[in-house]
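Here the complex is missing one protein chain, while the rest keep their positions.
Read from first to last, the chains carry the letters A and B; within each, the first residue is number 1.
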Amino acid sequence: MDEEETPPLMQRILDNPFILLFLGVAAPAVLYLIWGIMEIISVPVAN
Amino acid sequence: MSTLSPPKSRIWWKEPIERSELIWISLVFVWGLFMAFMMPYWHVTGDQNLSNETYKTTPERFLEKTQAMVDEYTVRNEGPRNFPVVKPPPGGDVYMVSRLWEFWPIIELEEGQSYRFHLTSMDWQHGWSLQPANINIQVVPKYEHVFTLTPNSAGEYSVICNEYCGVGHHLMIGKIHVVESGK
Partner (left out) sequence: MSEQFRTCPDTGLKFHKPAENLMKANAVAAVVFLLVGGIYGLLVGLTRWPAVHLLPADAFYLTLTAHGINVLIFWMIFFEIAVLYFASSVLLGCRLAVPKVAWAGFALMLIGALMNNYIVATGTSSVMMTSYAPMEAHPLFYLSLILFAVGALLGCMVFFATLVVAKQEKTYEGSVSLVTFGAITAAIIAVFTIVSGAIILVPTLLWSLGFIAEIDALAYRLIWWAFGHSSQQINVAAHISIWYAIAAICFGAKPMSEKVSRMAFLMYILFLQLASAHHLLVDPGVSSEFKMFNTSYAMYLAVMASMVHGLTVPGSIESAQRAKGFNSGLFEWLRRAPWGNPTFSGMFISLIGFGFLGGISGVVMGAEQINILMHNTVYVPGHFHATVVIGSTLAFMALTYWLVPILFRRELVFKKVAAWQPYIFGLGMSGVALFLMGAGTLGVPRRHWDITFSLTGGVVHEFPAAANTMLALNGLSVILAVLGGALFCVIIVLSILFGRKLGDEKQEPALIATPPDDAAYEGIGRGSISVPGTFVMAMVFFVAFALYYFINWKYLAETWGIS
């Protein structure tokens, strides 16, 4: 029966708002905030 | 059902995709890749790529270096504010101070020559907007930004502050002259 079948993985991810919330906060936190802060703190001091 | 209600079939992931959607997604995906390629491509082939060379500095230290340049290369004083006009040698370092509410000093450059510009702010954030060349660079206090500029036509240029810096923001203007090579 189709009704008993588990949806594919991708649909289950899209159906879970909390997985999405985690991804939506983690991705920009790592790619934008953390990467950016690391670049700023590694700026050398002028002579 | 409509878009306001849950999908009709419980497993919608396996539903086929409209042909127009497929064509459009493919086109847009390739266009996105192309645009993503354009930026590094321009870094390799283009002449307008802003350097990210940056140093932590202090207003005092930067002002010292600017003063040294002014002392060495001033050719005359001019304008309503009687600012020094500084003409550093081609290939040399150009320091321009951004502060409430002026860019100091006036710089004279030669067309077709390259100069290493150093920018920082003495106080708040400023915007270094070179007109009418339309080159716009953020000026951040305590960070010395170093990049190379090569003027491509002689004339009088203005540096206009385009980052809001308080109630005198509209007073903040400076000048850069570009003269023909060898003059």
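Going forward, a contact is a pair of C-beta atoms (placed from the backbone, for glycine too) under 8 Å apart; a residue touches a chain by one contact, two chains touch by 3 or more.
Predicted model only: the values in this text are computed from it and were never measured.
Considering the whole complex, the hidden chain is in touch with A, B. The set of subunit B residues touching the chain not shown comprises 1-10, 12-13, 15-21, 23-25, 27-29, 31-33, 35-36, 38-40, 42-43, 46-52, 54, 79-81, 114, 119, 121, 123-125, 127, 129-138, 140-145, 147-152, 158, 160-167, 169-171, 173-175.
Contact between subunit A and the absent chain runs through residues 11, 14-15, 17-18, 20-21, 23-25, 27-29, 31-33, 35-37, 39-40, 43.
Rule of thumb we're sticking to: only the chains that are shown with their structure count from here on.
With centres taken as mean Cα positions, subunit B sits 31 Å from subunit A. By the touch criterion given at the top, residues 10-14, 54-57, 61-62, 143-144 of subunit B touch subunit A in their complex. Interface residues of subunit A, counted against subunit B in their complex, comprise 2-3, 5, 7-8, 10-11, 43-47.
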